[in-house]
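A selection of the complex's chains, in situ.
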């Protein structure tokens, strides 16, 4: 189990935060970095998609998405009944874990690259597709069996139009899908090369800066840790490992290569921190964002980056072979 | 100088609430408003503004007393679940 030194930037961010350094990534730069990451991943995926038959991929993708729904469906009852959390909180956290994290994916790509394990860039399609279904499911879970408020049942009171809009027109979907399409066209026309110095060559450096920022944000959440209780911390470590194992099963069944299997496992294991918090805040306002963000960004993200990914590589090498 | 007496309603809230608040304005027929990005602290904790989920906005509206009452009423449902502070003061609009 080796690691990519890029994750040290996350540590640097955490340390800066904990020592209360005046180091701050301005909000505008954070926005720019996340726009860059999403677009770059989409473009790269699109360029690679141009080399493959799209239809084959569609079937695999559908299966992977369906399989990923097991994560919130299992996570929710665990949170609700084992953890005794309130319904909205359990649903919101389940949705975060059902969705995916762009940065965790990127760190996994870097990590396997470091170990010379190949993967296909079109895995970005899975990233795009796995992001939002779990969010819809999370809202359903939050409202199901809701005491009929003002005469309407819980589910009927959901403003589905707004929710779908919030999720599908959210910047992560727009940039990932937009990037995929532009990359696809550019790939077909052999016109990606002039954009590559920005979107491909700088990727890892920008990821480093983003990790620095995530470390700063994670550090600011440390105070909230105590209030989660031990249960949530355990959940935030066990859930990703279980989800990764499930992801490997699915990957094996779909006949994925080693690299692609590791990435699918990582996607399953990762918890969203861009799309999910925003969507849940709007759709399930009763849920406490400190709990879901604390678990996903404060525990699961660093766990995946430092322990999870090397572990999933190791698991995949045992199960899938080289 | 014909100064008109108005109320200034200032709404401090989570950035995700901004589009909701503006829908409320549209519903109440409020045309003018001004938004500034801010950060802060309140009963919902520190909002450091360094990423979207922790950003606040400060929305100012000049309107008459009646509208300000209706505005406040329309915002109250959000008070339970969201970081939200609504204050009101007297201003003269000079132009």
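We call the chains A and B, going by the order they appear; numbering starts again at 1 in every chain.
Criterion: a residue touches a chain if its C-beta (ideal position, glycine included) is under 8 Å from a C-beta of that chain, and two chains touch if they have at least 3 such contacts.
The model shown is predicted, which means the values in this text are computed figures rather than measured ones.
What you see is one copy per chain type; the file as a whole holds them as A x3, B x3.
Assume only the chains that are shown with their structure count from here on.
Rounded to whole angstrom units, the spacing between the C-alpha centres of subunit A and subunit B is 33.
Of all the residues in subunit A, the ones that touch subunit B in their complex are 24-27, 30-31, 213, 216-217, 220, 277-278, 281-282, 285-286, 289-290, 293.
Within the complex formed with subunit A, the subunit B residues making contact are 14, 16, 37, 45-46, 48-55, 78, 81-82.
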